[in-house]
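All protein chains but one are shown in place.
To keep things simple, chains are lettered A and B as they appear, and every chain counts its residues starting from 1.
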Amino acid sequence: MTRYFRLIRIFTGATISAQLEYRANFLGAVLASLGEVGVALLGIAVLFGQPGTVSVGGYSFHQALLVVGFFMLTEGFISVFVQPNMSKIAEAVRTGSMDFTLLKPIDAQFNVSTRNLNVLRLTDILIGLGLIVYAASFLTVTPGGVVAAAVMYLSALVIVYCIWLALSTTAFWFVKTQNMSELFSGVFGAGRFPVTAFPVPVRAFLTFVVPIAFITTVPAQALTGGLSPLLALASPLVAAVLFVGSRLFWKKAVGSYTSASS
Amino acid sequence: MISPPPDVAVQVRDLRKSYTVHEKDPGLMGSVRSFFNRRSHEVEAVKGVSFDLAPGEVVGFLGPNGAGKTTTLKMLSGLLHPTGGTARVAGFEPRKRETPFLKQITLVMGQKQQLIWDLPALDSFLVNQAIYEIPEAQYQATMREFTEVLGLEGILKKQVRKLSLGERMKCELAAALLHRPRVLFLDEPTIGLDVNMQESVRAFVRDYNQRFEATVILTSHYMADVTALARRILVIDAGQLVFDGDLASLAEQSSGGKRVRLQLRQPISLADLSRYGNDARIDGLSAELSVPRSEVSARAARLLADLDVADLTVEDPPIEAVMAELFGAGREKAAESVTGSVAASVA
Partner (left out) sequence: MTPFLRKFRILFSTQFALMTEYRAEIVIWMLSGTLSLIMMLVWMGQAAAAPGGQIRGFSASDFASYFLATWFVGQLLVVWVAWELDFEVRQGTLSPKLLRPLDPMWGHYSGHVAEKIVRFPIMLVLVSLFAWLAGARFSLDWRVYAAVLGLVVLGFTVRFLWEYSLGLLAFWTESSTSFQEVVWLVYAALGGLFAPLAFYPQWVQNIAVWTPFPYMLGLPANLIAGKATLEQAGQGALVLVGWLAVFILVRLMVWRVGLKKYGAVGA
């Protein structure tokens, strides 16, 4: 286990060094973060800007802002930790460098998941945290709520990672199709709004089919104490199931890959 | 505007190019420091190069990595603007990249492909036919020739990504020469190819040169490319032209002189053999050594007199050795451009 922590430290140092080489990208990353938060804020600003509108899906403005905060935080987590690694899987399969990864004496899933970081997008994480703190300052938040939100959000991160991993793993079969994860980004866009803002069938889809509800809405509910015990239990459970499922899927993909290539 | 006489295809006068590059210390701290405070300095990649090429001439352009070969080719094709001096190619100033100029040249750069990756090569050819406005009859004729000489039969309708490296390079060459350019800039056209494939690329270039009287400038890591195709050699080192002449006189440049090969009847020690010349080598009863050019006959006579020699031949040193020596000499000031063995970087 300590070996894996040491590896993470080494990988991190190398990837940060590489990125500092391109300092102009820093400006680019800040612009991209601003663009991302702009879309989310404009969306709720126009909704609440209509005369007579005091709530969206039963959420007050600051509660909705809290959801936006969790959305940005997750966006940041994806940009910094998940996407830089997962986008390389398809590339590695296509160029054949996946062979080398599979030959390394460390767990291949760990290797492909921790090699790269996009530190420049840490701004997204900061913006997300800022929004959460700002929105929470207008709401009543108990220490218990903070703990519950932390647990719920930890599950959310696992869920996000597992979905990305599963989608990226399809690259082992569909070599040419490199943008499968875009499908998730498309659906994840719905996480800018509380899940209750959507019509009932869509709400069900976002809870049971693609569990976006657990990523942004559930942590926000937990923070303000409005979380039902059922959802509180469901979130870690979904995360655990997805973790095992995506791990098995990865194993299966690697298995069929190694048996197929000569 | 003075146009060069018609018997000059490429005219280069005091061509210069300098860049600004930034440098950083190794390691994370070096990265952090260079993130905030970037040091840079001016590098002169080409420092005043001059030469003329006649139409139909094939020249080998040699020099170690970083000597300025690719930079010069890019300036001659119009991709880079010189910081000093002039270049005229086929009567045009390359940097203006006028359409009539572009229709008379081509640049082949090893791995940078112009073929469309996910479509058959034939589609890329059709695009080039349209872009270069090649008449249908000429297109058909050229395609027939190329298909025959390069052996393209059967690979033109396969998707480019499914071709082998060698097949791709053949298609790349065909696409680059479809418009029958008069001046060819070939930067490493055989890199990474196996020996057979290298040979067929060479044959193709030779054939094209003869058929269309095209001027060819060729850089290559493989000396065989150069010795097979070029009679004239230009050697560039640290941005300067250090040699311009034919292959034979390049060999004479080498102070090592000629190489004497011996077939002996009696074994001899290396120490004994070394008294007759430099760089002696022994392998059983075969031996070889270098002797100064001016003393070849005297030394040969002594060898024949002193030793029990079955056979003796005198030859020019292999071009690799000459190049190694050439760059080994004037090397001190430009140490940073040498990577790996000098012989390997001859190009």
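For this structure, a couple of remarks:
Note that a residue touches a chain if its C-beta (ideal position, glycine included) is under 8 Å from a C-beta of that chain, and two chains touch if they have at least 3 such contacts.
Note that the structure is predicted; figures quoted are calculated from it, not measured.
If you put the hidden chain back, the residue from B:G78, B:G166 or B:G239 that touches it is B:G78. From the options A:L34, A:V133, A:A204 or A:V241, the residue with contact to the chain not on display is A:L34. Shown as candidates are A:T53, A:T95 or A:T142; the residue that touches the absent chain is A:T53. Touching the missing chain, out of A:G144, A:G186 or A:G255, is residue A:G186. In the full complex, chain B contacts the hidden chain through residues 19, 71, 74, 77-81, 83, 95, 97, 99, 102-103, 105-107, 109, 112-114, 116, 118-119, 123-124, 126-133.
Take chain A: the residues that touch the chain left off the picture are 22, 24-25, 27-29, 31-32, 34-35, 38-39, 42-43, 46-47, 49-50, 52-53, 56-57, 174, 176-180, 182-183, 185-187, 189-190, 192-193, 197-199, 202.
The rule we apply is simple: only the chains that are shown with their structure count from here on.
Taking each chain's centre as the average of its CA atoms, chain A and chain B sit 51 Å apart.
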